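All protein chains but one are shown at their positions in the complex.
Naming follows writing order (A, B and C), and every chain is counted from residue 1.
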Amino acid sequence: MSNKDDGHHHHLREQESYYAARTKALESLFREKNLIGQDTVDRVIGFFETEMGPFNGAKVVAKAWVDPDFKARLLEDCNAAIAELGIRDGIEGENLMAVEATKSVHHIVTCTLCSCWPWPLLGLPPYWFKDPAFRARIVREPREVLQEFDVKLDPSTKIEIWDSSAQVRFFVVPVRPEGTEGWSEEKLADLISTEAMQGLGLVHAN
Amino acid sequence: MSNKDDGHHHHLREQESYYAARTKALESLFREKNLIGQDTVDRVIGFFETEMGPFNGAKVVAKAWVDPDFKARLLEDCNAAIAELGIRDGIEGENLMAVEATKSVHHIVTCTLCSCWPWPLLGLPPYWFKDPAFRARIVREPREVLQEFDVKLDPSTKIEIWDSSAQVRFFVVPVRPEGTEGWSEEKLADLISTEAMQGLGLVHAN
Amino acid sequence: MKLQQYLGGLENVGPVSTEKRVFVEEWEKQLFGVHMCMMGTGIWAWPHLRVKAEGMNPLDYFKYRYYIKWLGGMCAFLIERNYINEEELDELTDYYLENPDAPLPEKGNPKVTQAVVDYMYTGDDPYRDVANNPVFKIGQRVRVLDPPSAVHTRLIGYLRNQVGVIDEVYPKAVLYSDSVPTDSISVPQPIYRVKFMTREIWPERPDTSDSLFSEVFESYLEAA
Partner (left out) sequence: MKLQQYLGGLENVGPVSTEKRVFVEEWEKQLFGVHMCMMGTGIWAWPHLRVKAEGMNPLDYFKYRYYIKWLGGMCAFLIERNYINEEELDELTDYYLENPDAPLPEKGNPKVTQAVVDYMYTGDDPYRDVANNPVFKIGQRVRVLDPPSAVHTRLIGYLRNQVGVIDEVYPKAVLYSDSVPTDSISVPQPIYRVKFMTREIWPERPDTSDSLFSEVFESYLEAA
């Protein structure tokens, strides 16, 4: 059996080398044809490391937790509210909408047709969000899928699912955990995962 | 590349050894538990080699070609007509129905839910009939699938598809090829393939 | 949606198999023999095998060869119903893997063979001698219903919500099977042959006068 597995992994590594070489060939051709700049790829990756990432969403959620007026404005007009915090919108966030989780209603975001995701607030989508099995199951058996994410909901909690298919990118303000009274926004933001801001995680005070 | 292929084939052979051993284990347990006779498997296989096979269907078609009255009875009551030729029905042939292909109507039989097939006339279904891709495509794009079977229909020929799902097992009397006037039933029967009797082949005089 | 119940009409699945053989490996014959023995002695029937096939991961359903799927389905069924246990099956599999030429035990029930042959010549009569009062008549337009997903169905996925014409009313009441969970066909009922125009089912395809016939249980139909 171990021989088989080694062969399998070897084969996988070979494929990855191929994909890597083909990608390199692609960028190389783009450079030759003046379709890309030498620093474009680095700048794009850096952009999602420093400018558009889940740190934005966490900042917004923490603010909403400590400032009820801000939260009201966020739920009313998400794009305008995040601008107050100096967060720019843009691609895949032209029309953002925040929904607030409560103890009785849990929100889950998915995109069964592709992988629509609120980039300005969460950066790029992680692999789980794009997984065909996740997208197949989350709309029909959300409680079973939540279990696979180790999320335990009270059975009486109602679930609302948001399946993006046209223009709006949905974003969840999760429930603020107990025991965080008086915490700073920075300290609160550190608790908030990407998953919690799409309903596949809860926020816990560490 | 050849290394990869060898590895692939080696892996396949290994799997086949496993399936073979597991099947042997299964029959072995059946024998230990007195659930099967020592000659049951051989007798079953022999049954489909000598008693229920496409030779029955070919005999029926040849008879229908040379005897219009028999053909009329066959199309009216298939089970009764084949009994005239000494062909017994039975499993997967309790309710047979023959449909006659003409130059203007071509019949195709499929079973998109499983693999319903007229065993008394054709024996056991070949692999193509059970292939998920065949079953997916034949009902929606029959002309494209016929091309993959090297069957060329006149574009004006209408297609009728028979998708078995309840009780009836369909059987096609194909078009008699030109140039076979006066041939014996035996000689005609030799021309007729299993595929032709389900609409995935035509009959040609060699 | 169970993909195996919606197989017909699935797009982009690549070339079809044109393999004309019934068995491509010797072990498949032996497996088929054991299956036929199970059928002939009443251990199982087609609906049990179909339930297993429809409950498979759809990707595995495409991936594995026909009799490989049967092998999995048969073993799972026999273990669930306690005809055999998994440990003894695994142990014996290992034994035959290491000793591929080892003979089978010279034991068994000699009466089974004839019972199986008799069964193959008899089959299963689906008709039930109960009142058959068909709701629909020849020439009538009917719409195929779209009931919830079931463990097992004989409703062809691509026919859901389609309208056809009754082409034939079968003469007797049919019982599909009451030994497996189905949507609505485990009670005797009329069946109909319904004619559909394929251009209505797949209007995006080139226009033809092609038609498609299928037998449909009454409980899957309503007047259109």
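The criterion applied here is as follows: contacts are C-beta pairs under 8 Å (C-beta built on N, C-alpha and C of every residue); 3 or more make two chains touch, one makes a residue touch a chain.
This is a predicted model, so every value here is computed, not measured.
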Chains shown that the absent chain touches, full complex: A, C
Of A:Gly57, A:Pro142 or A:Gly199, the one touching the omitted chain in the full complex: A:Pro142
From C:Trp46, C:Tyr64, C:Tyr83 or C:Trp202, residue that would touch the chain that is not displayed: C:Trp202
Identified contact with the non-displayed chain, of C:Val16, C:Val34, C:Met56 or C:Leu78: C:Met56
Contact footprint on chain A, counting only the chain that is left out: 16-45, 47-48, 52, 88-95, 110, 112-115, 123-128, 130-142, 145, 148-149, 158-168, 194-195
Residue numbers in chain C that touch the chain omitted from display: 1-3, 6, 9-14, 55-59, 62-63, 146, 148-150, 158, 161, 202-204
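The criterion applied here is as follows: only the chains that are shown with their structure count from here on.
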Most contacted chain pair (by C-beta pair count): B-C
Centroid spacing, where centroids are CA-atom means, of chain A and chain C in whole angstrom: 43
Length of the line joining the C-alpha centres of chain A and chain B, rounded to whole Å: 53
Residue list for chain A, restricted to those that touch at least two other chains: none
